[in-house]
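Other chains of the complex are left out, but the ones given are in their true place.
The chains carry the letters A and B, assigned in the order they are written, with residues numbered from 1 in each.
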Amino acid sequence: MFPGAIADRDDADYVVVGAPLDVSTTFQPGTRFGPDRIRRFSETFDDYDHHTESHFSDLGVADHGDVRAWDDAAEYLDYLEGVCTDVVWDDATPLVLGGEHTVTLANVRATDPDTFVCLDAHLDLRAEYDGNELSHATVTRHVLDVADEAVILGARTGSEAEWNRASEADVTVVPPGDVADWEPDFGDRDVYCSVDIDGADPGFAPGTGTMEPFGLAPREMRDVVRAVGETGDVVGFDVVEVNDRDDGQAASLGGKLLREFVFADAVGSV
Amino acid sequence: MFPGAIADRDDADYVVVGAPLDVSTTFQPGTRFGPDRIRRFSETFDDYDHHTESHFSDLGVADHGDVRAWDDAAEYLDYLEGVCTDVVWDDATPLVLGGEHTVTLANVRATDPDTFVCLDAHLDLRAEYDGNELSHATVTRHVLDVADEAVILGARTGSEAEWNRASEADVTVVPPGDVADWEPDFGDRDVYCSVDIDGADPGFAPGTGTMEPFGLAPREMRDVVRAVGETGDVVGFDVVEVNDRDDGQAASLGGKLLREFVFADAVGSV
């Protein structure tokens, strides 16, 4: 159980869903251990949050546990979408813990946002990767079949084709150096917020499949998550690409960012 | 390059082929790093072998390098089978370094043995695993579409259905306690020898996807590999399921067993 996620599933406003899919990880595998690891390294966080003057355990968070993964990503995403859709039908916000970034697609399909906001080192706008149309490296492209626009914060690398795709009107790329100045302005659109932990500089999150130097500082990521959460427009959220190949830095940061989102969103929704 | 594999590919009697497939690993992933790791931890072995009074670098071993893996196991096996078939057509013995056990299937198809001899903790006789008919846990079943019989040495676990399949006439299971007494007797049949490193007790090879206690000692594995090699009947060989999640024990043992096979086979073929 995610620490403090003590709400009954039926009454919950937020539901944590573990999604340990780990089939298309390009380099260093292990995201299958991400959900467990994030929960474990979140045990040390105080229930109370000074910034919002609230207790995490008062915010109506339940933990669905993990949706056990298997090798067929397409089938798995369908099943996971069903789990997330159940959360939505129960008037709660699904908070997915990956697993590879691909799992975002299931939650996006379940929550049907207008705008997709993402922290990520990578554009993830490929049409396919090594022939796989459901690789983690294609997730934002698939998301754009659902959402009208994508804002990718901290992106610093991609193929030439991805950068061409990123230059179209429905994609906004905010390079790492500009993230500190970015402010959300969503109007009345529904928003999905996805945190690929590799948006951080590898010094802060080495436990991820594809480290990419020159990334974000943890406080920059926090400020984005808080600002997005405070809009009150978010319909779905996730933290993905955490694996077990470091000393806990990535999991600790991932768990903390999930909490920051919930605190900000709960206040922002008031 | 595998240390000592200095032969020209065209003149080689043995060709090392790295096959870093790592898509269906059930528990702890990382076999994609197996080929590199085996090569690296084999650097410390003396070129000379006292047992056979020969030098490894004199035995005509070439290293093809790795056949880069992608997510579609069926396609990858087809491609890898082609690489191994090229080796066979060049009158050399393909020595595959896994990667997950599934890669054995490609080499078996390329070398078309009558008898399949395997060191493995697991029966690998499933029809499918989580709906995947090409999981590492199905490899011996698929092999039996090519070979007439399978001898599984050190096997100590499987599903009930696998044990039922294992009770049929074409499968012989030699439990760990009986391996020391086993002797090969292949008549004039062509033999394939596959070493799943998890045949060893986890104390000797913790760097593997699915540790299974109560396994073989390294010398027991060596004696099997030597005895099989000395028959001179082997048409293909592999070491699989080594990952990077230990301090090198699994890779060191895997690399050593490959060498033992080559030394024994080169003598046995005289």
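Here, a residue touches a chain if its C-beta (ideal position, glycine included) is under 8 Å from a C-beta of that chain, and two chains touch if they have at least 3 such contacts.
If you're wondering where the values come from, they're calculated on a predicted model, not measured in any experiment.
Within the whole complex of this structure, the shared sequence is present as 6 copies, and 2 of these are drawn in position.
Simple rule for what comes next: only the chains that are shown with their structure count from here on.
Centroids of subunit A and subunit B (each the mean of its C-alpha atoms) stand 40 Å apart.
For subunit B in complex with subunit A, the residues that touch the partner chain are 22-25, 29-30, 32, 70-72, 75, 130-132, 135.
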